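Yeah, one chain of the complex is gone here, protein chain that is, but the others are all in their spots.
Chain lettering (A and B) follows the sequence in which the chains are written, and residue indices restart at 1 in each chain.
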Amino acid sequence: MPIILDKILLLIIVFAVGGLLCAIAQLLVVRTKISPARILVVFLIAGIFLETIGVFRYIREFAHAGVTVPIIGFGASLAKGAIEGAKQHGFIGAFSGGLTATALGIGIAVVSSFIVTLAFKPKTK
Amino acid sequence: MLNKTIHKSKNAYFLGKDSVDYARHNSHYVTHTLREMPKTALTHCKVTSKSRQTLFFSNPVYILSGGSVVAKRESKGPVGKYFDKVFEENIKIPFEKEELSMLKKAITLCIDKSKLKISDIDMLFAGDLLNQITSSCFAARDLKIPFFGLYSACSTFTQALASGASFINAGYFDNVACATASHFASAERQFRNPLEYGAQRPPYSQWTVTGAGCTMLSNGGDNDILNIFSNVSPRITSATYGKVVDFGIKDVANMGGAMAPSALDTLICLLSDTGYSVEDFDLIITGDLGKLGSDMLRDLALEQGILLGKNYTDCGVLIYDSTQDCYQGGSGAGCSAVVFNGFILEMIKQKRYKRIALLATGALLSPQSVLQGESIPGICHGVVIEI
Partner (left out) sequence: MQAEQIKKRNKRYDKYVEAVSPKTAMLPSLAKSFWVGGLTCVIAQIIFELYTLAFPSVSEQAIIGFTLSTIIIIAVFLTGIGVFDKLGRYAGAGAFLPITGFANAMASAGMEFRSEGLIFGSQVKFFSVVGPVLVNGIVWSTVAGLIHSIINAVVG
């Protein structure tokens, strides 16, 4: 029983943290007229920064998918890969590590987008 | 003083209530503006002497017929029943081709209604929003009519009418077709995001009209053709070419705000050059300012001492219902074209409007100029149509 309660608590935390991040981004959209592309980049760099100073690990342990699913998690795993690569292979690893760590996500996104491009046509609204 | 002249034009479609009240009621910004902005704020727009922007046509330039083609969304709007043809989306062809076929359909419909032959058309004045105005070029190629390509963004339609009327007045041409088209999907691709990209628009943005309209102008050389409108022969009596006016708006979504000053500039020129007052018109209609933009124009005009009452409206406001989720209303080169050729010509036929000023507005921007930090200049061309 406690396991299920734990899981439910975890899901609530995930919902709250993920939702909060999106709400902050929306606040920026509504209040400052910054374009969504810029906000994505800001959150991405925030993720890279948090990972670089070593804080992101603890946030991830607390919120799990609540921070790995928003783009901030993508930035963090890029940085994590680059840092680990640098540890293992020196300077060369700093260049290859980030992409190696995120290769699965980018690969899946490109291949599935390609298939969808072949299969569907955009509809006028 | 204002109240006296209001009921002069009883035939106006929107009349019925006190015009001052109407302006006050509909433009809830009026009081706000008057407080915020001193009268000197817009001195630029004051025309002290007659400008040379207005051309008067001493020879008759008749409107023979109009053809309008729209898509499903437009056909469900308040003036939807006045359009000649509704296009269903064809999934197989690109949107640009769909725009082209709409434009061709509008031109051929217009020619059919005017009972002329394609060989009678001396010139096609046409334009659209795509790069290098390809839709118009290809339509002219397919129809084999001599072609005069125009680009003035969303104000292309009145530019075409004004240019066609000028050539007819000068005696060079007998019959001239003036057409424009725009398509929501192709305009989105040209100026904004991919269609399936989930992006929010601010509530002050507008919706590009999918549609094409064509008007046939003639010098009336052949007397039979003038009976098409059941003994009403609408004429273009003057045309006011506009200046490019830039009030420094940089938000691409806020087209109404970018174009309203240019509409005011041309409106003032038109009124001072022709000598008409606002009440002399049964209808003053702007092209695609939308709800917000037309309210802004009311405000700006009021500051210059011009009260736009019930006889003023906007094509972008008419074309979509507020329930259709189109934000502030329609925009695009097709907006004024379909509303004019569908709705307004029908009203002229029924003699509900006797004197109309059509002022189509355009925002002269490109995706590059916006990214380079340029502001959005507006332009507005006006024509006066009388029966």
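Everything that follows uses one rule, which is that a contact is a pair of C-beta atoms (placed from the backbone, for glycine too) under 8 Å apart; a residue touches a chain by one contact, two chains touch by 3 or more.
This one's a predicted model, so the numbers in the text were calculated from it and none came from an experiment.
Asker: Touched by the hidden chain, which of the shown chains?
Answerer: So, spelled out: the chain left out of view touches A, B.
Asker: For the chain not shown, which residue from B:59, B:193, B:322 or B:350 touches it across the whole complex?
Answerer: Considering the complete complex, B:193 is the one touching the chain left out.
Asker: By the contact definition given up top, give the residues of chain A that touch the hidden chain.
Answerer: Contact residues on chain A toward the absent chain are 7, 10-11, 14-31, 36-37, 39-41, 43-45, 48-49, 51-52, 64-66, 68-71, 73-75, 78-79, 81-83, 85-87, 90-91, 93-95, 97-99, 102, 104-106, 108-110, 112-114, 116-117, 119-123, 125.
Asker: Tell me, which residues in chain B touch the chain that this view leaves out?
Answerer: Considering the whole complex, chain B reaches the absent chain at 29, 32-33, 36-37, 41-44, 94-96, 189, 193-204, 247-249, 254, 257, 261, 292, 295-296, 299, 375.
Throughout what follows, only the chains that are shown with their structure count from here on.
Asker: Any idea how many Å lie between the Cα centroids of chain A and chain B?
Answerer: Roughly 47 Å separates the two chain centres.
Asker: If we count contacts the way the header does, which residues on chain A are in touch with chain B in the complex?
Answerer: Spelled out, the residues of chain A in touch with chain B are 29, 33, 36, 121-125.
Asker: Okay, in this complex, where on chain B does chain A touch?
Answerer: Touching chain A: residues 71, 89, 91, 95, 183-185, 194-196, 199-200, 210, 251 of chain B.
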